[in-house]
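Complex shown without one protein chain; remaining protein chains in place.
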Amino acid sequence: MKIVKKIINEPQNVVSEMVDGLVRSYPQYLEKIPDTEAMIRSDSASMKGKVGIVSGGGSGHEPSHAGFIGKGMLTAAVAGQVFTSPTPDQIYAAIKAADQGRGVFLVIKNYSGDVMNFDMAKDLAELDDIKVKSIIVNDDIAVEDSLYTQGRRGVAGTVLMHKIVGAAADQGASLAEIETLAEKALPHISTIAVALSAATVPEVGKPGFTLADDEIEYGVGIHSEPGYRREKIKTSQKLVTELLDKLDQNQPLQADHQYAVLVNGMGATPLMEQYIFSHDLLDQLAAKNIKPVFMKVGNYMTSIEMAGISLTLFDLVDSEWLKYLTYPVETVAW
Amino acid sequence: MKIVKKIINEPQNVVSEMVDGLVRSYPQYLEKIPDTEAMIRSDSASMKGKVGIVSGGGSGHEPSHAGFIGKGMLTAAVAGQVFTSPTPDQIYAAIKAADQGRGVFLVIKNYSGDVMNFDMAKDLAELDDIKVKSIIVNDDIAVEDSLYTQGRRGVAGTVLMHKIVGAAADQGASLAEIETLAEKALPHISTIAVALSAATVPEVGKPGFTLADDEIEYGVGIHSEPGYRREKIKTSQKLVTELLDKLDQNQPLQADHQYAVLVNGMGATPLMEQYIFSHDLLDQLAAKNIKPVFMKVGNYMTSIEMAGISLTLFDLVDSEWLKYLTYPVETVAW
Amino acid sequence: MLTVENTQKWLNNFYQKIEEHKDYLSELDTPIGDGDHGNNMMRGMVGVKESMARLQNPDLQALFKAIAMGLISKVGGASGPLYGTAFLEMAKKCTETQAAADLILVGLAGIKKRGGATEGDKTMVDVWSPVAHSSQLTTEVIAAAVAATKDMQAKKGRASYLGERSIGHLDPGAVSSGYLFTALIETEGIL
Partner (left out) sequence: MLTVENTQKWLNNFYQKIEEHKDYLSELDTPIGDGDHGNNMMRGMVGVKESMARLQNPDLQALFKAIAMGLISKVGGASGPLYGTAFLEMAKKCTETQAAADLILVGLAGIKKRGGATEGDKTMVDVWSPVAHSSQLTTEVIAAAVAATKDMQAKKGRASYLGERSIGHLDPGAVSSGYLFTALIETEGIL
């Protein structure tokens, strides 16, 4: 096998070493749940009496999900193998540790592996009389939604879901209230991405797909899933136009609505490019009379060292949501 | 010229578009100084009566330097062209805007271009009766220090300098006190880097150097400056050993000292690898009986899309410095 | 008839097939999935082996449970809960009947319930179902079932994201299921 040019040791140990490095670097925010790759807030005292928020998924999306553990956001997060759902026993351990008697809310990305593994964990937790509710985030509009398929994937918009349910939980919302909030917000979160290069899973040792030196792909997922179109590389302006059009076709942009915007780097895309993209985005939104009321630019839901950007729009039809977005948090990465 | 695979428009516009995108994405933290590529805190009221902290340098190091503008850290930052010092007129504009009557402190990285341009700006400001002091950060131990050369380069350790002088300024320290703090701290900040690939300046269109598929280079700078040795790619453990040895040779590591640690991604290196590196680093420090009292892992002083990591150790011989490091800030990127 | 002994042999044989075809399974998963099915199954089968090794004089139910837990707690991917549920259902049923056909049938029902897929959705169900319903299990039955997934359009799992572009590729979970049943045929005394 070709040497993988990465700063790692044995490919099969990347997740356990990464989790260890993260918790030991930031003991003020998180700690490991013994015998798992799950992590939980280290300020357990301040979790008392609150609904626990648990998320997770495959590794390779850092700082998701553990980077969002902390006051005001996630209570616990579970790290699966790279691009692979965590297993039910690990998720169950996180649910158990996160429960403070008021129940646990799961934020799951819509992949069959994640859905089934979290489902099995939920079954296990319910046997322990822990109340568990969940939301399955499916914000990626690149994929046709249909009753007859797996449906849309969960991508960067998941981080915004973490933020709002985490803020609500910290303010004492009940499990039912959090479930309602998540369900109401979900259809208003939409994401679309473009890739310039693919990611290499350490254990696989070669990229998930290959693009020519001048090629890009629209609509890719966060695990090197193929997108909807390949093209020659375009200017940032034209990329923004394509992605905004796609979002607009999915849900017409409304000049009188308030939007939160997440410009998300996929791992290897420098902030320089993300800010240029944001410049063009804000210009084109302004031309449609839309001025975002909340914006984040950076690497939040990555795909190892994939180069590319995703654009998430969150239509804040309920004005409470903006308060949840700006609610202060104490995490590694928000 | 070969197409540069980047999310940009015209290469000559990257800096102005990036600055625009940044300030419009985060108006709560920063705003542009009119007719410049310099940025300043947007909460001008809370700057009153405090010494201004101004930094800057070439672009391509995002989130440095503007990402550290905000309460508790930088007052203003100036963005030069990519990998090129900003010009005196721009730096002067930032000094003028940052001055609140108590003077301005400049944090300069040790490159002849930066030093000379900031120097000329200082001359201009002093003509306006603005008191200006400065520190020239030279933390990169890869380069031999000598009176007969330019001396060491300023790299990721600069961010720690921003942090401590910013905290001191926010707490009301005088210009002289800040100068003393910076001068005392400077010799205790040391950095060393390893690169897996080089950066491509948009206007140049090809990487600053090329490494074979299995090659790495120790001691590179943040502008694709060559390092001290090329080798076959090693495990993360061995990279940590090499970099720690180099730091130890430069200034013997002391088991009874308190250290702050910055593990810095150079742009394209995923957090996964940075956390694995941190895991190995903490293991090897523990073997030397050293437990960092403060740690940060992430992309702080990048080199566009260079893949690689730098390791900064800050020997906290004065216990006040830890307080400055943990002092709360409101910035885009700390 | 399944016994503790031949079930262990069956799973050991499956382990070897997964080990041998690991890269091929991941390759199949690349154009229509995320390229990890071989790695997932390998991790799972290592889990199964470890989990079986920890058993001391197990009965058939304990053995099936151990197999299920090995898969469930090691795979993570979609295939983990699916294979795992299949073996869990077999564990439940095996006190009642040890006939391979009966156990495969409850395994299939578990997979369908867990994943919501039905025949024709281009998943492992398209191998489990023909196998469960064949009057006599032969390598031809398996090969035909696996091959038939090529022309299907995926309706479940990652491959469904591709819509029509999923047509023309074998389903990786169907191929690994094919190995499972080939290993079964090859194990003396089961059928």
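Each chain carries a letter (A, B and C) given by its place in the written order, and its residues are counted from 1.
Basically, a contact is a pair of C-beta atoms (placed from the backbone, for glycine too) under 8 Å apart; a residue touches a chain by one contact, two chains touch by 3 or more.
Just so it is clear, the structure is predicted and the values come from calculations on it, not from any experiment.
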**Contacts of the hidden chain among displayed chains** = B
**Complete:** Contacting the left-out chain: of B:Gly166, B:Gly221 or B:Gly308, that is B:Gly221
**Asked** Which residue from B:Asn13, B:Gln28, B:Ser42 or B:Thr87 sits in contact with the chain not drawn here?
**Response** B:Thr87
**Request:** Pick out which of B:Met116, B:Ala176, B:Ala286 or B:Val317 touches the chain that's been left out of the picture.
**Result:** B:Met116
**Message:** By the contact criterion defined above, which parts of chain B meet the unshown chain? Give residue numbers in ascending order.
**Reply:** 58, 80-81, 83-89, 111-113, 116-117, 119-120, 143-144, 148-150, 153, 201, 203-204, 208-209, 221, 223-226
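Here is the rule we go by: only the chains that are shown with their structure count from here on.
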**Prompt:** Looking at which chains touch, is this a line, ring, star, complete or other?
**Reply:** line
**Message:** Among the chains here, which has the CA centroid at the largest distance from chain C's centroid?
**Reply:** B
**chain B-chain C separation of Cα centroids, rounded to whole Å** = 53
**Asked** Rounded to the nearest whole Å, what is the centre-to-centre distance of chain A and chain C, using the mean of the C-alpha atoms as each centre?
**Response** 30
**Complete:** Note: chain A residues in touch with at least two other chains are none
**For chain C, residues that touch 2 or more chains besides their own** = none
